[in-house]
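What follows is a short report on a single structure.
Missing here is one protein chain; the remaining ones are kept as they sit in the complex.
Labels run A, B and C following the written order; every chain starts at residue 1.
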Amino acid sequence: MKKLLKGCSGVLLLSLIFLGFYLYTAESSTKAPEQPIFFSHKIHSGDNQIPCQYCHSYVTESTMPGIPSMQKCMGCHTFIAGKDEEYKYDGKAINIQKEIQKVKEYWDKKQPISWIRVNYLPDFVYFTHKRHVLREGIECKTCHGEVEKMDVVQRVYRLQMGWCVSCHQEKAKDGDELTKLKDCLTCHK
Amino acid sequence: MIKEQGVFGIFSYIDSTVQAIKKLREADFKNLRVFSPFPSHEIEEALERRESIVRFFTLTGATLGALCGLTLTILTSLDWPIRTSAKPIVSLPPFMIFVFELTVLFGSLATLLGLLINSRLRRNAPRIMYDPRFSEDKFGIAVVCKIEDIRKVEEILKLSGADEIQFEGI
Amino acid sequence: MNQESALTYSKVNHDIIRMLDKPTVKWWSLFIFDLAVLAFGLFCFLYQVYTGLGVAGYRHPVFWAVYITNFVFWVGIAHSGTLISAILYLFRARFRMSIYRISEAMTVFAVLTAGLFPIIHLGRPWSFYWLLPYPNQRELWVNFRSPLLWDVFAVGTYLTVSSIFFFVGMIPDIAAIRDRVKEIPRKIIYTILSLGWKGSTWEWGHYTRAYFYFAAFATPLVISVHSVVSWDFAMSNVPGWHSTIFPPYFVAGAIFSGLAMVITLVVPIRKIFHLEQFITIANFEGMAKMIILTSLIVTYAYVVEFFMAWYSGNPYEWGQFMYRAKGDYALFYWIMIFCNSVVPLLLWFKKVRTNIKALFIISLFINIGMWFERFNIIVISLSHDFEPGGWGLYRVSWVELGVTAGSFAWFFMFFLLFIKILPALSISEIKEILPAPTREAKAR
Partner (left out) sequence: MSEIKKGGSTKPVLSKGEGLITGGIKRRDFLKILGVVGGTAAITGGCSPEPVEKIIPYVIPPDTIIPGIPKWYASTCMECPAGCGILVKNREGRAIKIEGNPLSPINSGGTCARGQAALQGLYNPDRIGGPHTRNSSGRLEPTAWDEAESILVEKIKEIRSKGNGNKIVFLTNNISGSLNRLIDDWVNALGGRHIVYETFSHEPLKEANRIAFGINKIPTYNIEKTKYLLSFGADMLETWLSPVQYARKFSEMHGYKNKSMGKFVQVEPRLSLTGVSADEWIAIRPGTEAFLALGIANAILSEGAASVTSGEADKLNRLVKDYKPDVVSLITEVPTETITRIAKEFVESRPSLALGGGAANTSSKSTETLVAINILNYIAGNVGDTVNFGDTLTLSNANSFREIASLVDSMSKSEVELLLIYNVNPSFTLPKTLRFDEALKKVPFVVSFSSFMDETTEQANLVLPDHTTLEKWGDYTHQDSVYGVIQPIMDPVFNTKSIGDVILSISKKIEGLESQFSSNTFYDYLRDSWRGIQTRLAPDKDFEAFWTDKVERGGIYREIAPIQVRLSQEVSTVSFSEPKFEGEGAIYFMAYPSYRYYDGRGANKPWLQELPDAITTAVWDTWVEINPETARKIGVREGDFLSIESPYGNITTQAYIYKGIRPDTIAVPIGLGHKSYGRYAQNRGVNPIEILPVLTDEASGGFAWLSTKVNVSKTGKREQLVKTQDSTSQEGRGIAQAITLKELESGVHEQHELGEKFDMYPPQKYIKHRWGMSIDLSKCIGCGACVTACYAENNIPVVGKGQVAKRREMSWIRIERFYHEDNGFDIRFIPMLCQHCGNAPCEPVCPVYATYHNHEGLNAMIYNRCVGTRYCSNNCTYKVRRFNWFTYNWPEPLNWQLNPDVSVRTKGVMEKCTFCVQRIRFGEDRARDEGRNVRDGEIIPACAQACPTKVIVFGDLKDGESTVSHLAKDERGYRVLQEVNTQPAITYLKKVTWDKA
């Protein structure tokens, strides 16, 4: 009888430890969402070498990077119709031209495309891209992963507090700076 | 566990029980097991048992607790130093409270452990060499002995006034 | 102890185990009513969690009220249990033997009740676990300088230790029950609980030793716990809270209220189960005397608080205490004085001390008085502190009353179950104080 009890408690204890460990280091990546249009970052910034800031133009001046306007899309796609060929993406075959056609339709309807959000921060977190990209010169992929290798962007890091803090800790040069970087008010207002 | 064998006497009176114990020990039967419905000093003395070692468990537990209290508070405070009011990051006076609490906590748990281990409280129900009346009003002496000694033991128990005598494992 | 001579070991077993017979209709009806009240309390709590703490009567600047009052009240109740079982054990006070099991049970259940309130009163109860120092991905720890965290540890430890103490003390008695009951489910349960206790000498040896240590731990613990609870107030700077006298004052108060609660519980049990032989007038008198003592200590504290407020010339303190005596809450203040300082004076008379009915009524008064003591300390101080611009009044809401009622139901639920499932009196220890049966005695 007591053996059984012991066993139970043992299992419980272990599972607790594992849970703690998971919460401590959890960095799962989520699968790519189904976007309204098949937009491949790989083709744009990978194959065609378009720099991130060409589309996400506010990244160095504002808190948020900005999602490219339809106008920006059409800026190129009035001229680039795309190849009329099947493009392979996880088992599916996608016709690039058709996808670009969709963008044109949106444009003609003067209707914005509603993308599914991939990288998400809770609302009580204040993160400024400007501060990180412009001043600290942190590369996009540090947080977003190698987007140029992804067709449909998916989240690479869960962007949890512990993850942010660890980076802040590394970046600090001296005690004072550490205090500043680990000040709660840095991200929570 | 190995099947024990021996003689097993049940008494109604404490003094006769004590007497029997004394006699048996004189007769050089040291492996006795005595049962009583309440902790009895006479019997303890008669058996000349040494001090329980539970106290060592207690000591270890308590010390461990104190250390845990100290390290937990100090290390976590230093891990992310956050200034509240003008108080120092490591402010020992309040931390002492945790040292104390954890001392008591771990101490008690260790003591419980010590009790369970030492008094072998692990089997579900006593099967052999036990009589339900022990928990009520009877005393008992179980003598583990060689087969040739059985008669002798029985003799002693009878003389010292055992109400009844049973034999285990024979 | 004259009638006790009639007691034999087997009678002890018989009488005490008899209490565990099939519950009567009365018991069941009581139990169901109790559950109903508990359900209502639970509803109130959930309603509060869903809508927000606003449904309670809190208002600026009174941010703590009935919930914390209940917390302190129940923790206080708990203390006398440990006092009777542990401290008196160390002092070898014989009159504890017959009542300590009940008071110990009371301790455990009271702590279980008290422990709920810190969570109930939280603004965001669902994240109460943030008060525990556990490793998390946020790399955040807790603030060990906060009295509230001292509470977490103190109460947690107290609950664990007193439960162990409670259980260990019962092992031999459970064994006794095991050896008597026949019907299968109970047999199995008691067998498991008794951990195969045989009452052999080596068991007794370690047992007594361990029990002694538990007592030795519980004694300072019980004092520390209520000191910590008092520090929740004393460590702040609120006039009426910030006072060095608080720890002894609270500990005394706790024991005071606890003893009263023991009487409140024991008197009916004694009556219902005809335990007059076990629980004698002498037992009650012993408690009554301790009540007088603690009542005097508490009264002394009341006086000293006032004196210090006046003598220190601190306008905030003095303002606070004049407000207590004359302000909006004066009624509650005087109720407290009457119940805690005046009523117990009756116990100076042996007639009253030895009159069960009188004791019972007085104990009820004390329970009420002590509840109001906590209410006064918490609410009145908060409503009238440093900054006149921030002063405001508090009114209790039905939700708070519901939860409070629920907490009593919660406590009595455990108690009712205890009476029917576990030995309410200590079999083996009562035997200790009976004269051991010897052949000489027989012969004579």
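Throughout what follows, a residue touches a chain if its C-beta (ideal position, glycine included) is under 8 Å from a C-beta of that chain, and two chains touch if they have at least 3 such contacts.
If you're wondering where the values come from, they're calculated on a predicted model, not measured in any experiment.
> With the full complex in mind, choose from C:268, C:390 or C:435 the residue touching the hidden chain.
In the complete complex, the chain left out is touched by residue C:390.
> Can you work out which residue in B:82, B:96, B:150 or B:165 touches the chain that's missing from view?
Answering carefully, the residue with contact to the hidden chain is B:82.
> In the full complex, which bits of chain A touch the chain not displayed? Write them out.
Residues of chain A in contact with the hidden chain: 33, 58, 61-64, 66-72, 107, 110-117, 120-124, 126, 128, 130-131, 135, 160, 176, 179-180, 183-185, 188-189.
> Across the whole complex, list the residues on chain C that are touched by the chain not included here.
Listed in rising order, the touching residues are 51-54, 58-61, 63-64, 118, 121-124, 126-128, 130-131, 138, 140-143, 145-149, 152, 232, 235-238, 315-316, 319, 382, 385-393.
> Against the chain that's been left off, what residues of chain B make contact? List them.
82-88
Simple rule for what comes next: only the chains that are shown with their structure count from here on.
> Determine the centre-to-centre distance between chain B and chain C, using the mean Cα coordinates as centres, and give it in whole Å.
Here chain B and chain C have centroids separated by 30 Å.
> Just give me the whole-number Å value for how far the CA centre of chain A lies from that of chain B.
Each chain's C-alpha centroid was found; their separation is 62 Å.
> Which chain C residues touch at least two other chains?
Residue numbers touching two or more other chains: 139, 192, 195.
> Could you tell me which residues belong to chain B and also touch two or more other chains?
Residues 80, 82, 122, 124.
> Under the touch definition given earlier, write down the residues of chain C that touch chain B in their complex.
Residues in contact with chain B: 8-10, 13, 133, 139-145, 150, 153-154, 156-157, 160-161, 164-165, 168, 171-172, 175-176, 178-180, 191-192, 194-210, 213-214, 217, 220-221, 224, 228, 428-429, 431-432, 436-440, 442.
> Using the touch definition from the top, list the residues of chain C that touch chain A in their complex.
Per the touch definition, chain C meets chain A at residues 134-139, 192, 195.
> How about chain A: which of its residues touch chain C in the complex?
1-2, 20, 23-26, 160-163, 165-166
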